[in-house]
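A single protein chain has been omitted; all remaining protein chains appear in their positions.
Now for chain A:
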Amino acid sequence: MKKSKWKFLSTLLLSVVLLAACSYGGESTTTSGEKEDGSSSASGPKKGGKVSIPIVADPTFNPWHPNAYAESNVINRVLFSGLTQPGKDLAPSPDLATKWEASEDGLEWTFYLRDDVLWHDGEKFTAEDVAYTFNEIALNKELGANNASYFQKVKEVQVVDDFTVKFMMESPVAALPAYLSFNTEIVPKHIFEGNDPWELTSFNKKTPVGTGSFKLKSYTSGQSVVLERNDDYYGETALLDEVEYKVLADANTHVAQILSGELSIFALDDLAALDRIEKAKGVTVEGRETTRFFWLIVNQQVEKYQDVRVRQALLHAIDRQNIIDTVLKGYGTIADAGIAPALKEYYTDDVTRYEYDPERAKELLAEAGWKDTDGDGIVDKDGEPFKIDFEIGIQGDLEAVSQMVQQYLVKVGLDVKLNAMEWNTMIQDVVVNRDYEMSLNWWRYPADPDLSAYMHSNSIKGMNIPAYQNAELDKLLDAGAQASDVEERKGIYLDAQKLMADELPYMFLWYPQEAQVRVDKLKGVPELSFGDALHYIHEWYIEE
């Protein structure tokens, strides 16, 4: 009796193992296993194949929908097209618009549209679609559309003729073409008209109709979105047959799947897994410049942080290079001001720099009146010890970075209490209620040096979270936003960067590089961040 039972169990186990072994190599979930024609030559772009990209949640196929987050953006910019797109030099380049011009006073922008664009359902794309997208969705304050804040200065969009539109501005915005390349894709009027754009689930959650190089093939909630090549695409027809987005909530799974060949490309958020990926065969990690900067902010509504010497001391106290080398594994460069090196035309490092110098930090604190008078290791002023509540959201490297920052600040005599909280709670405290003292996070912005939204005094209720106010900086930012000449803007932003570095509206930490993980057989991906490279997905191909 017992013998036969053991025999049964071992046979069961053996058969499972054999079954698994038989399937080795036969599994069809690899990134490119579908095309086996073998007809084409070994080199050069070939048609066919598919790529798999991870997303962390179910997407919303409407770029303006308030629920469309990163997981939706990476799909929407493939399904839909904008008037402009980030060029390979990041400057706005033509997409649905072939060219654009601003009037002398900068109050009218005219965009000339392509006349050969079809929606995925065969309808013709016209200026009406652009006007609808902006007038009815983006500029409709009641809707609270995503990214609407970039278009606050747009009064309305007028249709000039079938393929020309005019953006009527309240005041000049030189960055408009750049803003139009950043998650602001055009949606079809003929489907949306007469509907609440957020309630139209048949579109937003089921069958989106775009103008992009790929169209929807299938979508299974919680599993995957599969796009197929759009043969009627107005640009060069895509080389890949399909793009599959797999819903995988766990970042560890992304790493496991790219190592097992089930994923093709993504931007690695948590660099802890970097060594493992770098050692793996068939997968490459490359650093890519992005328009992002990491910052440490102190609430400037709180008096002690209004003294610039305190902010400078905080920055001197932190060994940023060490954090970049350890936590970021080298994927980043020290930031001096907000404009990232990715914006080559505008970036400068000829500004005040804050080396790691704890002694200088202590001196600056002392100059500001903060000294350790009672010998308890904490600097104090008027009997009050320098205590800081440091609130951050848990995401990616933020916690690891913040712990190091905390240690550095403690070393110069500050009593820092770190409170790492769930992301939404952090947003509630820091962003919505502004009930915080110190925080650490990052901004990613469209490829334009206009940082008014983040540090202009009129954005205090918006993204100017540190509540920084400086009339001189406001003037420079206004001038930069209004100047249409690139050379003139360069000069203005050079001055603005010097002022930012001196005054530290944000304590600029570093410009992170994206660690882009890619399987080697995926070719044709331009040297851009993953998000920007998606605009060129029609050029991607698989090389066996």
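Keep in mind that, in the parts below, a contact is a pair of C-beta atoms (placed from the backbone, for glycine too) under 8 Å apart; a residue touches a chain by one contact, two chains touch by 3 or more; residues count from 1.
Definition applied: contacts and distances are computed from a predicted model.
Q: Look at the options "4Fe-4S ferredoxin", "ABC transporter permease", "ATP synthase subunit alpha" or "NADH-quinone oxidoreductase subunit A" and return the one that UniProt uses as the protein name of the missing chain.
A: So, among "4Fe-4S ferredoxin", "ABC transporter permease", "ATP synthase subunit alpha" or "NADH-quinone oxidoreductase subunit A", the name matching the hidden chain's UniProt entry is "ABC transporter permease".
Q: Looking at A:L248, A:V327 or A:L414, which makes contact with the chain not pictured?
A: Considering all chains, including the one not shown, the answer is A:L248.
Q: In the whole complex, not just what's shown, which of A:D429, A:D448, A:E514 or A:D532 touches the removed chain?
A: Final answer for the missing-chain contact: A:D429.
Q: Would you indicate which residue among A:V308, A:I334 or A:M463 is in contact with the undisplayed chain?
A: Candidates A:V308, A:I334 or A:M463; residue touching the omitted chain: A:M463.
Q: So which of A:P45, A:G144 or A:G491 would be touching the chain we can't see?
A: A:G144
Q: Of the residues in chain A, which ones touch the absent chain?
A: Residues 1-2, 5, 9, 16, 19-21, 23-29, 57-58, 60, 66-67, 69, 141-149, 198-199, 201, 204-205, 220-224, 246-250, 252-253, 256-257, 259-262, 421-429, 431-432, 441, 453, 461-463 of chain A touch the chain that is not shown.
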